[in-house]
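First comes the structure, then the notes that go with it.
Left out: one protein chain. Kept in place: all the others.
Going in written order, the chains are labelled A and B, and every chain counts its residues from 1.
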Amino acid sequence: MTHSELEHCTYQAHGDYKSSYKHVGQPYVRKDAVEKVTGQARYAFDLELPGMLHAKTLHSPHARARIVSIDTSRAKALVGVKAVITGEDSDITVGLYMQDKLAIATGETRYQGEVVAAVTATTEAIAEKAISLIEVEYEVLEPVRNLDDALEAKTLVHEDIAEIKHVEGVFFPQPDSNIASLNKSRKGDLDKGMAEADLVVENEFTLPAVAHVPLETHVSIVQADPYSNRIRIWSSAQSPFALRQLMAHSFGVKESDIEVHIPFVGGAFGGKAGIHLEPLVTLLSRASGGAPVKLRMTREQEFNYLPTRAGMRGRIKTGVKKDGTMVASDIVYDWDSGAYADYGVNVGKTAVYGGLGPYDVDNVSIVSKTIYTNKVFSTAYRGFGHLETLWTVERQMDILSQKLGIDPYEFRMKNILRPGSTTVTGERVTRSTGCPADCLSAVVKEIGWTGRKSEEERAREWKTGKVRGKGFAMIQKAPAMPPNTATAVVMQMAGDGHVKIMIGAIDYGQGALTSIAQIAAQELDLPMDMIEVIKETNTETNPYDWNTVASKYTFMGGNATIQASRRMLDQMKDIAGQALRCSPEVLTHGDGYIYNKHRPERRIAYKDMALGYAYPDGNGIGGPLIAHGICMADGLTNLDPETGQGLPALAWTFGAHAVDIEVDVESGDITVLKVASAFDLGQVINERMVYGQVMGGVMQGIGSAILEGYKFSDDNVLLNPSFTDNKIPTFKDMPVEVVPIYIENPQLNGPYGARGVAEHTMISIPSAIGNALYDALGINFYHLPLTPENVALGIASGKKDVK
Amino acid sequence: MTTHDDKDICAMETAHVESQKRRVILSCRVNGQAVVEEIDPTMLLLHFLRDKLKLFGAKEACGEGECGACTVILNGQAVASCLVLAVEAQGGEVLTVEGLARDGELSILQQEFVFEDALQCGFCTPGMLMSARALLDRSPDPTDEEIMEGMGGNLCRCTGYQQIFNAVKRAAKREREELKRS
Partner (left out) sequence: MLSQFDYVKPLVLDQALDALSREGDTYILAGGTDLLISLRHNLIDAKHIVDIKAIPELDVFHFEEGKGLEIGANVVVNRLIDSDLIKTRYKALHDAASVLASYQLRNRATLVGNLCNASPGADLPPPLLIYDARVKIASSEGERTVDLKDFFTGVKKTQLAKNELVVSVLLPDPGQNDKSCYHRQTRLKGHDLSTVGVACRIDGQGKAAIGINAVAVTPLRLTALENELNARGLNEESILWASEEIKNHIKPISDVRSSREYRLHMAGVLFRRCMNQLMDKEA
């Protein structure tokens, strides 16, 4: 494919997107917009329960310390304080995949910010005062600071690493080490591949931990019934059913003893996917005689105590032939995952199948180590490791193309996954998998790529003080979830024909409430105002969903909704068949009616069957229309522990970003002039919401690219625990132009051919900008973030490789 | 919990009496309605609106004036209510997001936020609306730079800002046309 062939590439961009469906693909206004623009939407942050107590927490100021003593007597004596607890009061352990954490630190603390004591009181002010009266004596210990410290293993973050209960066969903690899990994948024969290569290039890339920064911090309210095992939870959280399961496991009660309610959630981005404040607040409620207890994190606590995206180092060695064929790829990912395994260990595991990039390479080895250090721990974060691995891979792709003297677009197209390729886990790619080549071509065309800048052009521009550059990078991600992940929806019809759908997932802005309604509207042929998805999800009445993560809900919830809709139609046809005295097979539906295909005037309205059907003489048949639909991720498998072979991916959403930037060569400031972002999402369900995901993801990606990153002191104390020095992009940091592009190669088992697109929009923005920096400056950068300081000092150093 | 001896109880009673002496009667108008409440002067305006008046629209997302989620309009000026003492509203007027709609009808600004999908999780939305309201009140025909400056103090993590920008721009135009503003 040459640049001139790009002219024949076509795509639908935001301005000209048209759907061929009545409801699916249409840009409906979101269903919960009105509550949100009137201040009526209630978040856990806002909730009040009768008799509620307020909780506050005390956090360790040391990265690693032994708790010598805690004196809570003055706190307990304060009038209005109902309970004060420390690690002495609990032995509850918590962990999604590895039970390595106590609900409240006991005996030792493993990161600066870990909770060592907590109080409840009648007012927040009294609780704050009580915290200030608690005296803790610490013996400060040498922390395991970083990856190299951790791998040296002179000190172990978890002395008992060999005894930690974990999901066997999936995670592999290494005894006498700080490696929470060592995962690998292998394809072909790496040594043979490297030997065949004409050129072998080896590089190291890094990026720091970043914070999710949901505008609503973590909040939990728990009421632990003193007379039974019942625990009621209201949380700002993504996964009510996972919470139920994990709480039941940690507290040794039945899942049906745990009741989780999720009100509106003010942002999450993966940081609220697991279990966070709930065990601690449960302990506080129990200690307070079962009163409801509310704990709200301050922003500083959100940065210091709650988990982050892991810092990561990628070491990549690639063998290529002169003609650009990649023949071997040897990658080691080291994840600086902090003090506890939480979700971070799954990010590490996922890298062995997500961490190659969308390329067909015959000989591959990926080793991924999730490593303990004494800093705030890591968890799921938008992209689930793919932004990090693609920083490594896509920068390496660009550097390889530089060294080969091949255009970076051509180089990628030569190696990209196409129907007939196999992925690193041995999955065969078909047309139904999606087409990364279409995505890359679309963005490269949209950005007006005509090849790399020449030295002369660069020198000319440099004199003006500002240099332009273009770069692009591939995206791929599939949901990282257990192979037997399932979801269900329940659909009911009211007597007036209105349909209500209960889902197990949460809409925290990504649009599930609306997109699910659209799919049901499409299936049932009802207008959108006749369909509603219940806004609050709770585990008592709603059907199960695994976690609202992984960009999988449109796919799985959508399929379940289609099944439920068709079952409801079947129920109605069954009733109508009796009433109309014909076989259900000759019936069809449309416009709110079940009608006879041949004689459409023989019909019954949905609403006349909603509660059963009544004959003119009063006879009733049928009954209330209730349908459920399920979706099981079918055909997926675990990965072989040695080779990483298997079928982990429900749906691969491929994509690409291309960026056009301007760099101030003195200050290092990067202005993003244009971003073109294409995703093979199979089918747009709601164009306005996909647009929102692209704009939001690009912005968050820019944050990771040029601005964000945790900074630690030599003692692993967080230096930027507030918005003063832990910045996220603002209005003024918007790119001048963003062009979302929708590629629709349908996935044959997706709802209307749809795959997910949510996390993807953020992934690879840093890679694209890093590549564009090379085009602009002729300098390769290896470490994020590409702050003005790092770029300026990099330029001033005179080096071509800023390592 | 330990029992208290007489000295502790006495100290607590003294502290209670002292705290009563500090209390002030705050009298102001909120969303056009007169409000009279007895408060401790340490109370922030943000907490007064939320905890006393149960107007939960304004949010505390940082408590340091860096994020804008607590923005309300005090005496015609957009302010970060987490950095204002409630008592500073004495005799004044406060407008919150709950005061934008009239008789169950969304204001033009709110309609445009809905139409342009200028929200996702919605947590920053009340603050965004109030900054936008204050902007359009002082600048009915704002330039792009004025919109950036007027909204720049409000953080959003979900939307990437473009749709919010578009909504404010469209609302400005509609307000000028429909409300005959100039």
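Criterion: a residue touches a chain if its C-beta (ideal position, glycine included) is under 8 Å from a C-beta of that chain, and two chains touch if they have at least 3 such contacts.
None of the values given here were measured: they were computed from a predicted structure.
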Next item on the list: Write out, one label after another, the shown chains that touch the chain missing from the document.
Entry: A, B
Checklist line | Option from A:22, A:597 or A:732 whose C-beta touches the chain left out | finding: A:732
Note to self: Of the residues B:30, B:80 or B:114, I need the one that contacts the missing chain.
What the structure shows: B:80
Next item on the list: Specify the residue from the set B:63, B:99, B:122 or B:160 that touches the hidden chain.
Entry: B:63
Next item on the list: Among B:71, B:107 or B:125, choose the residue that contacts the chain missing from this document, as touch is defined above.
Entry: B:71
Item checked: Absent-chain interface as seen on chain A, which is shown -> 125, 128-129, 132, 666-667, 669, 671, 706-707, 711, 719-720, 724-725, 727, 729-733, 787-789, 792-793, 796
Check: So that we can see where the missing chain sits, which residues of chain B does it touch?
Finding: 18-19, 21-22, 24, 40-42, 44, 63-66, 68, 71, 77-80, 82-85, 87-88, 90, 131, 134, 149-153
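FYI, only the chains that are shown with their structure count from here on.
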Next item on the list: Please give the residue numbers of chain A that touch chain B in the complex, ascending.
Entry: 29-30, 32-43, 45-46, 73, 76-77, 79, 81, 125, 212-217, 264-269, 298-299, 508-511, 688-689, 691-692, 694-700, 722-724, 728, 730-732, 734, 738
Check: Which of the residues in chain B end up touching chain A in this complex?
Finding: 1-2, 4, 8, 12, 42, 50, 55-64, 66-67, 69, 96-98, 100-101, 106, 110, 113-115, 117, 119-126, 129, 147-148, 151-152, 154-165
